[in-house]
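Here it is: the structure, laid out below.
A single protein chain has been omitted; all remaining protein chains appear in their positions.
Naming follows writing order (A, B and C), and every chain is counted from residue 1.
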Amino acid sequence: MREITLSQAVNEALAEEMRRDETVFIIGEDVAEAGTPFKVLSGLVEEFGTGRVVDTPISEPGFMGLAVGAAMTGSRPVVDLMFGDFIFLIMDQLCNQAAKTHYMSGGKLSVPLVLRTNMGATRRSAAQHSQSLHALVAHIPGLKVAMPSSAYEAKGLMKTAIRDNNPVVIFEDKLMYQDKAPVPEEEFLIPFGEANIKRAGTDITLIGTSSMVQVCEKAAEILAAEGVSAEVIDPRTIVPLDEAALLASARKTSRVIVVDEGHQSFGVTAEIASRINEKAFYHLDAPVLRMGALDVPIPFSPALEDITVPTPEGVAEKARLLVRGEMIDAA
Amino acid sequence: MREITLSQAVNEALAEEMRRDETVFIIGEDVAEAGTPFKVLSGLVEEFGTGRVVDTPISEPGFMGLAVGAAMTGSRPVVDLMFGDFIFLIMDQLCNQAAKTHYMSGGKLSVPLVLRTNMGATRRSAAQHSQSLHALVAHIPGLKVAMPSSAYEAKGLMKTAIRDNNPVVIFEDKLMYQDKAPVPEEEFLIPFGEANIKRAGTDITLIGTSSMVQVCEKAAEILAAEGVSAEVIDPRTIVPLDEAALLASARKTSRVIVVDEGHQSFGVTAEIASRINEKAFYHLDAPVLRMGALDVPIPFSPALEDITVPTPEGVAEKARLLVRGEMIDAA
Amino acid sequence: MAKKKTNSEDYLRMYRQMVRIRTFEDNANQLYLSAKMPGLTHMYSGEEAVAVGICEALETRDKITSTHRGHGHCVAKGAEFKEMFCELLGKEEGYCRGKGGSMHIADQSNGNLGANAIVGGSMGIATGAAFTSKLLRKDDVAVCFFGDGATAQGLMYEVMNMAALWKLPVIYACENNGYSEYTKTEEIAAGSITARAEAFGIEAHQVDGQDVLAVNALTTDLVARARKGEGPFFMELMTYRYHGHHVGDINREYYRSKEEEKDWKDNRDPIIRFRGYLVSEGLATDEDLDALNAEIEADAEAAVKYALDAKYPDVSEVDMHVFADIKHALA
Partner (left out) sequence: MAKKKTNSEDYLRMYRQMVRIRTFEDNANQLYLSAKMPGLTHMYSGEEAVAVGICEALETRDKITSTHRGHGHCVAKGAEFKEMFCELLGKEEGYCRGKGGSMHIADQSNGNLGANAIVGGSMGIATGAAFTSKLLRKDDVAVCFFGDGATAQGLMYEVMNMAALWKLPVIYACENNGYSEYTKTEEIAAGSITARAEAFGIEAHQVDGQDVLAVNALTTDLVARARKGEGPFFMELMTYRYHGHHVGDINREYYRSKEEEKDWKDNRDPIIRFRGYLVSEGLATDEDLDALNAEIEADAEAAVKYALDAKYPDVSEVDMHVFADIKHALA
């Protein structure tokens, strides 16, 4: 199968959906001629024109609000938020308006919009350009949250998101834009709420989101060399969450680590770990462990930044402890 | 001891601290003559004048940003955010600026401010005026989060917050403003990160935040009548979290329910449950259970709203299951 | 009174709609005072000429966004009493199945995109509706209602800028009733409100909001021009609310005098003024109008009775409409 970058995958998904449905448009800063700073959208304005690939002023709350209204009236906006960190600026329009409109109107209005943004540290961009804020969005009922872990998911989830009649937030990992993966030429969609078993295993389950799937896969390789068989699962969407798949794996391996790049405390790992503890408790040989980003603002200095996020070695180390039954903390 | 309302307790705390320190000021909508819609601040403008009890235009991001700058330069602002739901409007100033300034400046600048806001449903105020959004704030490193459960805590935590050199967010439960509790006449402060054991017990631990402490206490009464001894713990601050106290109780009773009024998924209950699972796993006879608000926008209709939040009966019912070992879900 | 409309039917409909709003509000207030209504609500009485003058210049397909003080807009855009009272009381037959209540009320089928409990929260939505109109080459117009207090929200300037840059068919209608909550407009708005719109290159008008014909004439003209792509426009409508900020705001002399209230009611009431005009121009007799009033009162009474007896939504509705296309969110 041909291989394309995550960036190309997103671009293709958008182009295909825009060709299919003339109500789809893209709105954000420097999305047109510039094609975004990450060049993800290059070429789209040439095909679809500035009427459908719309450069905005630096007004995140404003264009997010505009997108909500556009979505309520028959358009399908894809909002481009240049950095995930700017989500703090649009929380009101996203969480008080987009997320609640369908419910508050008793099902009469709906808000079919996609918010495309990014996440991920270690780009030396410091505290305001490095956050992974998907946990905040996942906490708000009415929003769906997708976290592609490769070009394949980036394309399939984006197409599903655009066709979904609800607000969907997609977090792309900035560091993965140039990563290649096999992506079919033919059209495909990835349904929401279906986890993907990236690697089967029997001794321990590693659940990872976004780029942490790769971290888990690398950890699994390290462990394999030591005779430990790790299963790696990618939930792909955290809302809806494929609880059944996660529980099945937990019941099988009886040991679980959840890895996510958001801050650990009050983050995504807590929810996933809690659900597994609640619903597979008597199958567990050890507590479900969590590995998130350190609970610190992301530092600029490379010497510090690199130690804030989970690594394959770190995951493997925790896995060994679990497998050996050495979780003294839990005693 | 005299009894005063939670509203009076907050008012006293502010007045005392404003008398003690002339750099303390209050800023928000209708805080002066009107004393806020909940009348919590009545009388303060008469004593301290409009220079220190400052009515603003309806510009939440603006006055939050202003408070950050004021705090960085020698003032100690207490920001009054009329409804907790409006926190979505100020997330950028709170989370990208206030929370990170001390860290990003390598410790050179600090932001000693208090954000006073509220939480809590069942006031028939619908989806945009009923949310309990403390989990979002707790996820962001650099912010402290206090959740008073009575007039006593409301006073003691507020005074500590004002003297803290970090941004502190205090969530008051709207429905508790008129609730009375014994509060000493003499000055006192409540240190952050010290949980309070509201009721000692041996069979099960009920951890509640804010008004859910009362819900847990009522559940404990119901259970006591049935011969089940429940320990009730109020963490008082969720950042910092008194992990040691929670773990000690969990180890003692071996069964835990965490009750909080935020949405359950990706919320506060997940973090607390995960920490207990991680660090007291081998002491637990059953999975730590969580009870949050339903994962739905808060509906207006009384017929629906009342079933969105945890109740004493609901907590007691889950507790019985745990004590009887009937957690089939977890099997 | 400003220039005549071409036929008396239009005039009588405007009169009728104004009386319907006043009657609706009197009944809603009564429901509150007799403790039959859950929560609080904000009365539109006194401002009827604004909603009616504007909405009578619109087609059903044109969109409006409304505010926390939204009953007037809802009636003016074509809603029925029965579904409105049902909504106010949280009943299943309400426009939002009881999930929205007063602050989210809307007859969505008539182009009302909803009342909004976030001050200024709908400015993006209205602008987005206008965006859809342009994107899909329709010539629908969107009107954004908001109060003087909402001019303090930065969102307004963000969306006005985009609307001006892209010539969107949106009309910003600022209902300046002299107060935001308990604060006079001059204490929270520096400079000039119309100049703020003009600074973005937007044509702005100030108009007597108690003169339904003046409002209607101006709107009719601006709507026609907006349909031709000459928008956006801005209107500041000078008006007054007769009741307190909400129904519970009874003792309000600390922020405005009884004399001021009396002056507006006696000398500038939009209904009395228009009635005088209709009679003096021979378009209707006092008897005609009395009969009309009586009919409307009977309608309202019947609708209130119906709503009081109507049933609440079934508890199973609590997790419906969280997501479009999914019946129950928490299944």
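Following the convention adopted for this analysis, a contact is a pair of C-beta atoms (placed from the backbone, for glycine too) under 8 Å apart; a residue touches a chain by one contact, two chains touch by 3 or more.
Keep in mind the model is a prediction, meaning the values are calculated, not measured.
Contacts of the undisplayed chain with visible chains (whole complex): A, B, C. Considering B:Q8, B:T36, B:Q97 or B:S149, the position touching the chain not shown turns out to be B:Q97 (whole complex). When you scan C:D26, C:D139 or C:E187 for touch with the missing chain, the hit is C:E187. Note on the undisplayed chain: of the listed residues B:P57, B:G208 or B:P287, the one touching it is B:P57. The residue from C:L31, C:A152, C:V212 or C:A284 that touches the chain not shown here is C:A152.
Interface residues of subunit A with the unshown chain, by the touch rule above, are 29-30, 33-34, 37, 55-59, 61-62, 85-86, 89, 123-129, 294-297, 299-304, 307-308.
Interface residues of subunit C with the unshown chain, by the touch rule above, are 152-158, 160-161, 164-165, 187-192, 195-196, 198-202. Residue positions on subunit B in contact with the hidden chain: 22-23, 25, 51-52, 54, 56-57, 59, 61-75, 77, 92-93, 96-97, 101-110, 112, 141-142, 144, 164-166, in rising order.
One rule holds for everything that comes next: only the chains that are shown with their structure count from here on.
Averaging Cα atoms per chain gives one point for each, and the point farthest from that of subunit C is the centre of A. Separation between the centroids of subunit A and subunit C, computed from CA atoms only, is 40 Å. Averaged C-alpha coordinates give centres for subunit A and subunit B that are 29 Å from one another. Multi-chain contact residues of subunit B (touching two or more other chains) are listed as 85-86, 89, 126-128, 294-297, 299.
Shared interface positions of subunit C, defined as residues touching 2 or more other chains, are 96-100, 104, 116, 118, 121, 154, 322, 329.
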